[in-house]
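Structure in structure tokens, see below.
With one protein chain held back, the other chains of the complex are shown just where they sit.
Naming follows writing order (A and B), and every chain is counted from residue 1.
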Amino acid sequence: MSKKLFNLVSVLVLTALILAACGPAATPAPTEPAQPTGTILERAMAGEFKGAVVTATGPFVDQDAQKFEAMIKEFEDQTGIDVQYQGSKEFEASIKAAVTAGNAPDIVDFPQPGLLSTFVAQGKVTDLGQFFDRATLEQTYNPSWLDMAMLQGPNGKIMAGVWERVNGKSLVWYPKKAWDEAGYKIPATWDEMKALMDQMVADGSTPWCVGIESGAATGWVATDWMEEIMLRTTSLENYDKWVAGTLPFSSPEVKNAAEVMSDIWQDKYVYGGQAGIVKTSFSDAPLPLFDADGPKCWMHKQGNFVTSFFPEGSQAGVDYDFFYFPPLDAAYGKPVLVAGDIWAAFTDEPAAIAVLEWFTHGSHLKSWMQAGGAIAPHKDADLSWYGNDIERGVAKIIQEATSVRFDGSDLMPGQVGAGSFWKEMSSYVAGAEDLDTALKNIDASWPK
Amino acid sequence: MYADKPLNKFLSSLAVNGVLALICLLWTIPTIGLLVSSFRDRLDINSTGWWTIFPHQDWVKVAELRPEEGVDRNTPMTLGGVTHTFEEFRDGVQVGNQRYKWIGNRRIGYVQVQEYRWTANTDFTLENYRQVLAGGNYTATLKDGTTVTELGDDMSGSFLNSLAVAIPSTVIPIALAAFAAYGFAWMRFPGRKMLFILVVALLVVPLQVALVPILRDFVTLGINGTFLAVWLAHTGFGLPLATYLLYNYISELPRDIFESAFIDGASHFTIFAQLVLPLAVPALASFAIFQFLWVWNDYLVGLIFIGATPGSQLVTMRLAEIVGSRGQDWHLLTAGAFITMLLPLTVFFSLQRFFVRGLLAGSVKG
Partner (left out) sequence: MATSSSPSAPPGAWGRTAIALVPLLATLAGLGWGFLILRDLQVPQLVLVLLAIVWGVGGMVLLFTTANFFAEQLPGPWIARVQAWIFVGPAMLMLIWALALPAVRTVIISLYDSIGTKFIGLDNYLGVFTDANMLTVFRNNLLWMIFGTAFTVSLGLLVAVLSDRSRFETLAKGLIFMPMAISFVGAGVIWNFIYAVRPADGAQIGLLNAFWVALGGQPEAWTAFFQPWNNFFLIVIVIWLQTGYSMVLFSAAIKGISTEILEAARVDGANEVQVFFQIMIPMIMGTIITVTTTIVIFTLKIFDVVIVMTGGQYGTSVIATEFYRQYFTYNNDGYGSAIAVVLFIAVIPVMVYNLRQFAQPEAF
């Protein structure tokens, strides 16, 4: 603390004397490795970069940041490298300002590859391909993860980052105790699910809880539903084309997906109806599952992170559980939608690269997996490491999926995936626009 | 003379205070809601309105009636001596002064016997405040299976940091602006008009467009991450409004009070320091409040210019972390919002004594 103040005071004086400009900040000269042997991580473990400081940032704060600190402490103890993480609730603004001003932290956690891709296109991101060997990485990752980390730089594709955590999305949460008491059966197919929904309505309940409100990101819940239904109603090729922008939103496939969704998002099927959908925060949406007077709704589709928004003290496997969002058409198998966090480097300092290399091993995530809230994309992460059955189950669903696809809106260009797609779906759900207009507007916003 | 009509005076005072009371009531209700909610449990906040803490008439549960095992709930059921279908119970059945109402789903629900009477939700808790003040305590499981519970930083450190940011970020722009306002109002120099228009024009520049260039300069100068960086940024962002408001006030000070001073040979600096500043106290105090509030409640500027420096968290950053990354932890937000409000309100009430009539009396002839 006093050191910072001292710095501050010294700078004040310098400025007052109009000398500040003459005194460039001293940057420690990088120490040249004498005899590099082994990978960068191995060298780090041998203490070669002891004392180095790696700055890190990302969108996660609070509990997740604390779990991260607890996890990274092990790395720090082993290598003597100090990793300083500072999360930001205004991640988009702070990372853009920092990168553009040439002040980016060494390593950055991106919740969406789409956000990272612009920095890659500007040539700001370190190509990890120069440090890591693809064959080695394939021992710990499925090739599809590695492919998704390849982004277009100014001089061709580069390995822009490493996947660290993954979030399984195709999950439907239900209040297990009440569910069993009521004698409802977990639906294995879309038709069973529809029948169950009608049964619940006949029993005087509303089947679903849906809430799409999320501040500046309002609408993303709707895009997740669209992606799930796309995967269940059309081929993977079409899904990929849709994400890449070659299959327009106004095509019959996409329109059909929206209609299937609207079929469920009716006033009789969703708690609170249309008003409830548009104004319920996604974080409050699951609460009616746990209402003191018995469930107000019975099903809530959301990624595995949602358990941290369940009421305190509710027990996995007792108070709640989940099932796989059923397939609609047997022809398209059992697809799973995922999202994930990718870490990129804005420096080629070996200490920073060593952290990222550490992330490429599933074992690094073990403490976080035990604490709960993290699912590893790594092949070498053991199912037994998960601290609870829920997350073990999610990991299993991802492993057993006939196909895995990444959250489409995260991969689309920002204007669409974090813009018009959210916005137009919100407008459509709020009844301000008809479906055709909404889909046409999304198509129009696609960057030329 | 109006003072001779006590009745009129009384009526006009009644009207004044009545209208004022009405506006104040409207203005205060939202804040009362916040205050009340900050003492309620998360589940209560999400299930009943905060105004239910006041006594009100409502249907209150007095008993539960459950259909016996094996009763077909799809046909009329006999409960508590009355026979009705599920649908009828769900809409509520009036029995004497009681109401039989089905709660929940047909399969697992039950009938609640309710009476319409006075009630109030008076379950209050200090838990929200305890949680916010204690910071983020958390439990982590390490790889070897042991659990550690670590105490989050308490708020006092960030409180001090916020003060170290807010005080100079309030005083410096006001001092610079007061000089500039006097210069614009009472001095003549080339470009005076153009520069003033620049001040007005810059009022509209959103600070978001300036973040990147300023950050770049700070990085070049090597001062990013220090308090000075935030002081300078807040000073820059606050100056247009400060200069504009103070100009408005200082330029309207009556000319004759300076005239004699000039004739007596006083310099601009003497007049500024000894005549203008004391007279401008209400304006200075007003702006000091605004600027202090903006800086105190700011999150983005602090985050970008010192956010990355460990140990220099501000109150707003601390709060943002406590309330979680994705959620709307309303119970914590309400408590946190109240804690951060306390200091600004103190500042307001302590500066309010400067807003009194007669400060100009004696020196101003009109």
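Keep this in mind: a contact is a pair of C-beta atoms (placed from the backbone, for glycine too) under 8 Å apart; a residue touches a chain by one contact, two chains touch by 3 or more.
Please read all numbers here as calculations on a predicted model, not as lab measurements.
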Shown chains that the omitted chain touches within the full complex: A, B
Absent-chain contact - pick from B:39, B:129 or B:184: B:184
Per the touch definition above, residue among B:65, B:171 or B:219 touching the missing chain: B:171
Absent-chain contact - pick from A:43, A:67 or A:96: A:96
Residues belonging to chain B that touch the chain removed from view: 1-2, 12-13, 16-17, 19-21, 23-24, 27-31, 33-34, 37, 45-52, 157, 160, 163-164, 167-168, 171-172, 175-177, 179-180, 182-189, 193, 195-206, 208-210, 212-214, 217, 227-228, 231-233, 235-237, 239-241, 243-245, 248-249, 251-252, 255, 258, 262, 267-269, 272, 282-283, 285-286, 289-290, 293, 297, 299, 316, 319-320, 328, 330, 333-334, 336-337, 340-341, 344-345, 348-349, 352, 355-361, 364-366
Interface residues of chain A (partner: the chain not displayed): 1-2, 5-6, 8-10, 12-13, 16-17, 92-93, 96, 115, 118-119, 121-122, 206, 214-219, 271-276, 278-280, 296, 413-415, 418-419, 422-423, 426-427, 430-432, 441, 445, 447
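As a working rule, only the chains that are shown with their structure count from here on.
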Geometric centre distance via CA averages, chain B-chain A, whole Å: 32
Footprint of chain A on chain B - complex, ascending: 42-43, 46-47, 86-87, 90, 102-109, 136, 138-143, 145, 148, 150, 152, 208, 211-213, 215-216, 218-219, 221-228, 299-300, 303-304, 307-312, 320-328
Footprint of chain B on chain A - complex, ascending: 1, 4-5, 7-8, 11-12, 15, 20-21, 23-26, 55, 57, 59-67, 70, 74, 84, 86-90, 93-94, 96-98, 100-103, 105, 178, 181-183, 200, 202-205, 214, 281-284, 287, 291-295, 305, 308-309, 311-312, 366-367, 370-371, 387
